[in-house]
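The following block contains the structure, expressed as structure tokens.
The complex appears here without one of its protein chains, the remainder shown in place.
By letter and in written order, the chains are A and B; residue numbering begins at 1 in each of them.
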Amino acid sequence: MILAHVRRIDADGRERREDVRIGDDRERVDGDGLVVLPGLIDLHAHLREPGYEESETVATGARAALRGGFTTVCAMANTLPAIDSPGLVAEIAARGREARAARVLSVAAITRGRNGRELADLIELARAGAVAFSDDGDPVEDARLFRSALEYAHAAGRPVLEHAQDRALSGRGVMHEGAVSADLGLPGIPAAAEESAVARDVAIAKLTGARLHLQHVSTAGSLELVRRAKAEGLQVTCEVAPHHLALTDAWVAGSRALAWEDGAPRGVAFDSATKVNPPLRTAADARALWAGIADGTVDAIATDHAPHASVRKDVDYADAAFGISGIETALSLVLMGVAAGMGDLGAVVRALTAGPARVLGTSLPDDLIVVDPSREWTVSAATLVSKGKNTPLLGRTLRGRVIAAIVDGETRYRDDAALGGRRSAEAAAR
Amino acid sequence: MTALLGADDVRRAISRIAHEIVERDRDPSRLALVGIRSRGDILAARLRAAIRQNEGVDLPLGALDITLYRDDLTRIGHAPIVRTTEIDFPVDDRVVVLVDDVLFTGRTIRAAMDALVDYGRPRAIRLAVLVDRGHRELPIRADHVGKNVPTQPGDDVRVHLVEVDGRDEVELLRAEVPA
Partner (left out) sequence: MTAWSRRHVLSTEDWTREEIERVLDQTEPMLEVLGRPIRRTPALRGRTVVLFFAEASTRTRMSFELAAKALSADTSIITASGSSIEKGETLLDTVRTLQALGAEILVMRSAASGAPYFVAERVTSAVINAGDGWHAHPTQGLLDAFTLRRALGDLAGKRIVIVGDVLHSRVARSDIHTLVPLGATVTLSGPPTLIPAAWRCGQLPPGVSHEEEVDRALDAADAVIALRLQRERQESGLLPSLREYALEWGITEERVARMRPGAPVLHPGPMNEGVEIDAAVAHGSRSLIEQQVTNGVAVRMALLLLLAGTPVAA
């Protein structure tokens, strides 16, 4: 199928109109209303294999990524066992290839077994195909070890992706510490738990001159620290998650208003689908994250896709696992934010394509996705392809849907129902 | 809408019942009046005043809310409003005259008797009502009646009293006759 004269935005945010081919057939179809983007790159997803296959597998995760528009997805290492051996790195990539969906890149652990005590064989892991190192799920708490990690990773030629969190300050917190947590009587995770760790990490990056990438930055204060680090010329990059751009701590109390909405019908309070680490923060923090995308402080939007089998979430809020299954709703949320005036489409596309590629130090693959920005869909257990149905957006109608994805020249996803309804290009030209 | 009793009728009925109560039980020291909310208590107060005027005797006066003793609590489809019960004299060995405005199925009186015996063991319980409209579903009868009124089961008998409604009047609203 050829989409005639369709709007195309490249990784730098520049726009043009051209014909784009998807699939082998020659039918020419009107491309009006659709947008073609480079395949999105997700720096941060949990595919749960090996060890937690009831929550997701590489195959189901890769398929879910593709539905979300991500043609490349970086699989985190906090599996069981952790991805800290070359064999496992290769295994993950192989499973990804078998799935023939999104391209799966393996992220290896920084420390052996993610134990936070000794470095893993970083150079060997890089050679086996690991694209980055991360103990995500956990910070590297020992500052001296973290210093070594940054320095040694430099030799391995790969970035360290750090989950910045001071565990002592976050304590037994389960949501953002603020007015909402005070009202609800839930122990809180203060912004300082992230900001103090970010400050520490930036200071060590400065000391070592090495590259540092901060994952899921969620507060205005953290972003300001990154801004200053960049101004100083440090090689610090960061990512933000769509749920921090669109949802707020009020959702734990039952609000279902997106960060840019004034009001919405309420949901149930204490829904464990809202439990995530870093927690959903305030609307002011969300606005600061959008501003960070606009001024380039934010390098990437990464989903932190964290699927969970229901047995881990269908419990008391205090006992529920942290994490939102977000890879399929990410693009819709971000496009809705752009439509609401929170940000500019070009900047957002950069943050989902060129930005992540730069963090990884790779070039952008030749993948494409076709998006219908006005197509509505309702988030439900049935419409989600991921095994993780743990999203507070269940039941919500979102706008913006991926209707085709081309990876390595191959059309690996095609929504024929959506494409089939398009009139012919000749009819459009008349 | 038919007027059954006007203000004068109500006054005479209360006066007659007050006399009857004392005639029935020559020793007023054993008597007590307990009105069933929410108009029986007003009538009971009036009876007490009348008896005080006639005999110079002040009978103990109580008010009973029977909501908690109804047999249809689960069927009425809404949480009813419970009012306070005030019986601050001992009930044991007393002849308690229950007072209500309208006697119909008898279920309210059954509930009132259940409530009353939770307070003690009266020597006897009598019943005084302003209007008896028939259609008893339980074996209950009034000792003192203001007026007997034949009604259809679907009819509505409305009692208005000056203390709460601004006038003394008893009205009958006939049920709609199917065409």
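As a convention for this text, a residue touches a chain if its C-beta (ideal position, glycine included) is under 8 Å from a C-beta of that chain, and two chains touch if they have at least 3 such contacts.
Because the structure is predicted, anything quoted here is derived from the model rather than measured.
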| item | value |
| --- | --- |
| Listed residues A:D183, A:D295 or A:D416, member touching the removed chain | A:D183 |
| Hidden partner chain, residues of chain B it touches | 65, 67-70, 73-74, 76-86, 114-115, 118-120 |
| Residue ranges of chain A at the interface with the undisplayed chain | 177-179, 181-187, 190, 268-270, 311, 314-319 |
